[in-house]
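Missing here: one protein chain of the complex. Every other protein chain is in place.
Letters are used for the chains, namely A, B and C, taken in the order the chains are written, and counting of residues starts over at 1 for each.
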Amino acid sequence: SSASGSARPAIATPFKVGLVTDIGGLNDHGFNHLSYEGLLQAESQLHVKGTVLQSSSGADYLPNLTKLAAAGNNLVIAVGFLMATPLETVAKQYPKVHFAIIDSPGGTAPDTAPNIEGIDFAEQEAGYPAGYLTGLYLKAHKYTTASSVGGQSIPPVNLYIAGFQAGVRKADPSAKLLNAYSQNFTDESSCKELALNQIQAGSKVVFQVAGGCGLGVISAGVSTKTQVIGVDADQNYLAPSLVLTSAEKMVNTGVFTAAKDLMGGKFSSNLQENLSNGGVGIGTIDAAGAPFKAQVNAVIAQIKAGKIKPPTTLLVSK
Amino acid sequence: MTLLEDELEGHPLGGEEESDQAALRSPARLTAFRRGSGAITVPVLTTVIAFLAGGLIVLASGHDPVSTYTSIFTGTGLNWLFPWIGGAARATAAGNLQQTLLQATPLILVGLAVAFAFRAGMFNIGGQGQYTVGGIVAVWIGSSFAGMSPVLHIAFAIVAAGLAGAAWAGIAGVLKAVTGANEVISTIMLNWIAIWLGVYCFQLGGPLQNPKMPQTPVSSNVVAGAKLPVFWGSAQLQGLDVGIFIAFALAVVFAILIKRTRFGYEARAVGFNPEAARYAGMNVGRTWVRVMLVCGAFAGVAASLDILGWKFNLYTNDIQVSQVGFYGIAVALLGRNSASGTVAAAVLFGALLTGTSDRNIHLSIDPTLVQYLTFMIEGIIIMLVATDVITLRLLKGGRRIAVALRSRPAKAARPSGHGAS
Amino acid sequence: MSVGSLTVAPPRTASPRSCGIAGVVLGALAWVITLPPIELRGMLASIVLAAIAAALGVVAVRGGQRKLGVETIIVALLAVAGAAASAKSSLATVESVFTWSALAAATLRYATPLLFGALGGVVSESGGVINVGLEGMMLMGCFWGVYGADLLGWWGWGLLVAMLAGGLLALVHGVLSIHLRANQIVSGMGVNFLALGITGYFLEYHYGPNGTPLNISQVPNVRLPLIQHVGFFGAAIGDANLLTWVGLALVPALTFFLFRMKWGLRLRSVGEKPRAADTVGLPVLRIRYTAVVVSGMLAALGGAYLSVGFVGSFSNDMTNGRGFISLAAMIFGKWRPWGALWACLLFGFGNAMSDRVSSVNPTLGTLFEALPYVLTLVAVAGLVGRSRPPESDGIPYERE
Partner (left out) sequence: MTGSAPPILELKGITKKFGSVVANDRVDFDVAAGEVHALLGENGAGKSTLMSVLYGLYTPDEGEILVDGRPVEIHSPRTAIDAGIGMVHQHFMLVRVMTVAENIVLGQEPSRWGRLDLKAARARVHELSDRYGLAVDPDARIEDITVGAEQRVEILKALYRNARILVLDEPTAVLTAQEVRELTGVLNRLKRDGAAIVFISHKLREVLDVADRITVLRRGKRVASVPRAGATEQSLARLVVGRDVVLSAAKRHGTPAEPLLAVADLHVGDERRLEKVSGVSLTVRSGEIVAIAGVDGNGQRELVDAITGMRAPASGRVRVDGREIAGQGVRAATEAGIAHIAEDRHLRGLVLPFTLAENLALREYRSPQCSARGWMRLAHLRERAGRLLSEFDVRGGGPDSYAAALSGGNQQKVAVAREIASNPKVLVAHQPTRGLDVGAIEFVHGRLIEERDKGRAILLVSLEYEEVRALADRILVIYEGRIVGEFSPDVSEEELGMAMTGGQVSRSEAVV
């Protein structure tokens, strides 16, 4: 569906944007936090009036969304696919309000109500160049194995890993790939344990796709002097000489863009964030990866040009 | 309600000083002795004191406790009970009260699951696991059998969830009865096993995962016919469903079971003194098993009311982060393991959860801090409940607090003839 | 009823009990021979061994050792399943899962925080105070350990601050349950909530959205220069955390303390029969306070291992139920340090295994996450006899 026909908001009343976090809360080292940053950015640059509600359990989703919708927000953003069902319910009750959802589940949510916009990210397009860099690094050092630690087997995680694996194999077709899930996004020690396992099994680059839990992967990298790859944000600052690079997903940009677009009268069923529009990308490349910068940039250009289409399914699931 | 009240009637003894028998160690015994001391006043006063103490924390954190508490209170929706609240405020209050009661519903039942075990001398930490298993079954049945008549479908789902919870708790009961396995260990383990079972069922590619949403680790949705009717508030926007009446009814069942039935008599005897129960010809092991079955059934039904009432599906994530069992222990203890107490405590916790939810409190306090304040207030409430002596002694004009705090050094300082000799 | 068998002296040879134990060993062997380094590929040997084990189990049941016998049969069945699983998997897979040295190292890592918690529980409950608040005390250790290490710049200070915080929370539990004679379970639960609130609040307050800094000073690993390169041992214990060693050392130390020293005698007397202790002039309440506070400090060290020792940062509710597992391990270990150690190791092993097995098959992987819990359940149901807590555990002491 396209923009709702309603007139642009009067100048006098500020444009209001509400944000509902999932139970991860604002300090999840992940997308809730990044969404909030996007909102802050919108507040300072677009002068919108932002409101955030955190959910402390699943029972809060619907009341929180309802509250923001009823409070006259122009745009209500639900952070995370967990809110898909309640969002659909609320959106139908408030057909005049615009809603958006980060990481809509497989693009299904937007189809359920015309006033929902899915903010989707092509994570595989960030994972691919990170993987490609990894492959180059492996080959240069005659290393055999790279690995990934996911939080849970869900699309946003698997897309990253799918791109990563394809990227590694592109650069080093003989590379061995490992993958494991910690089954959570919070317990750093469980991710560290998995990473240590993989490192012990020969992995020389570990890609973390597990939010806060993934910090444990970086910790494992630090204690074994192994290269790791950050996720979602540029995590190079955490261990500047060991974070090979980061696969970034600008959730903040997504939130900002959605607000900006709606202010400009633009609203669609899907807001696609990808490498071309800067919605995903890779972060700082450390010293170990520096020699391969040019090659990685070339691959990025190819993806942008559509010459390479990173896959969305995993090559190796274990 | 005389039934519930007589269950709460006072016990003449303040506490047992020491015992020669292992039997007296049972938590049931401990709580029974505490149960008598002022059925209504003490919990109420305890709550008040806890809030005051919480207010100090709020103050210490640099916020205004009065406005914080005002917003918490309006957030609970309890102001709906004030006739002078009208108009929009009344509508908001109604909405909040619905959420409070919706939260209270499973807490009542999981609280009863813990309380019943306590009454029989067992510590059921497994409410969470029993709730989880009940939820899995409820959502499975609720999302299948689309053509079934609603009443039947709902009853089927609730009963099946109850049975699933019962079976899960029964494992701990049987292990205790047959092999002597300590139920604290087995119920903790069963909690985690239930969680992973649930995650397995609804994960991508899991056996019960929603086939229409292959990219989401979630169950199928409960069909329209299996949803519990909402009788207050919007049926779409999570109004209050009839589940709460089922919870109330089961609380009455609990009270009757405990006080009026042979099973309850046996359960209490076993709880207070297993050896005496054996002496009376009771089969202690079988009683343990049966008690656990009942506990599990309560917790299982709790989950089904959530699923059929407002959740309608289960994400793996819901299963992993649910805290219902944790709260259930607190609720049971706050309610002193009686039916009416548990109901009251569940409503209190429900109110606390909604009242302190971000949407109700965030204007008066830094939103990133509020949930932690909630935990602290909850902790203080629970601790004060544990020491109703404080409240009791305040009630008695502080006379006895001096006794409790009487310290030996102070007395030793007094001159003593012997010391001089 | 076995008629008359008891009237003569109990038969010493091949008692049902020894049959049962032999059965358990044989059953375990049936599985172990399919694993590295033996790696028998056919199932025949395993099936034969398991069958003998099961038969021994039946003998044990017949002989009155019902529980042990049933356990033996369960072990035999599990062994066949395990052997079948090994046989079906490729050798490479089996070897990747059963890298014993790495498994041992991971087991120790998982067991360490639990061990501290469980030992804390042993101390507190030996003195007669049930400590359901271990979870909260551990969590305090997690956060304040990081805070201390960050603020004061050295992990040692971090541990100290952690112990102070854990001890302080334990003191709250102590005042409630000792002086005010609270129901100790309730008080412990309250303490858990409080810790959740306090740590979350101060995390937010001090560190805000970025969380704790990642460059804090961490408890170092102990590199054993001689052992480090010696095959199995090198990988298993050549590079373990200092706190792991401290925890392991605490087990015999605490055993010695409890059973060989006068303070241990006093502590246990207070937990068993406070009135008896009182009547010989021991300060019951003071001893209980000390026990509870020390227990909080130990639990906090366990928490600090997680944060300052292992991952080097703190996140909300980081203990994630480990305190309760410690509690279970303590009960499982029959309120004794060595017992607690075995329980923690078993649990840690389950965890380590689950990590490796779950990587093999991602769909079934989630089920394998339950492995440590299932292992514990099976073990507690079978191998451990009825355990008896200190007689006055959980009963507040008052004179009149």
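List of remarks:
Assume a residue touches a chain if its C-beta (ideal position, glycine included) is under 8 Å from a C-beta of that chain, and two chains touch if they have at least 3 such contacts.
Small disclaimer: the values here were computed from a predicted structure and weren't measured.
Although it is not drawn here, the omitted chain touches the following shown chains in the complete assembly: B, C. Across C:21, C:246 or C:277, the single residue that touches the chain missing here is C:277. Within the complete assembly, C:268 is the residue of C:268, C:322 or C:356 that touches the hidden chain.
Listed residues B:156, B:254 or B:272: the one in touch with the omitted chain is B:272. By the touch criterion stated above, the residues of chain B touching the omitted chain are 11-13, 16, 19-21, 23-24, 29, 32-33, 259-265, 268-269, 272-273, 275-283, 408, 411-412, 414-421. Residues of chain C in touch with the missing chain: 1-7, 10, 260-263, 265-266, 268-269, 272-273, 275-283, 391, 399-400.
Assume only the chains that are shown with their structure count from here on.
Chain A and chain B, compared by their mean Cα positions, are separated by 37 Å. Centroid to centroid, with C-alpha atoms defining each point, chain B and chain C lie 28 Å apart.
In chain A, the residues that reach two or more other chains under the touch definition are 25-27, 153, 183. Contacts with at least two other chains are made by residues 204, 208-209, 366, 369 of chain C.
The part of chain A that touches chain C in the complex is made up of residues 25-27, 29, 33, 36, 153, 178-181, 183, 186-190, 192-194, 196-197, 200-201, 212, 215-216, 218-219, 222-223, 238-239, 317-318. Remark: chain C residues 96, 99, 102, 106, 109-110, 203-204, 208-209, 211, 214, 221, 235, 306, 310-313, 315-318, 320, 351-352, 355-356, 358-362, 365-366, 369 touch chain A in the complex. Against chain B, in their complex, chain A makes its touches with residues 23, 25-27, 52-60, 62-64, 66-67, 81-82, 84-85, 89-90, 92-93, 105-106, 108, 152-155, 183-184.
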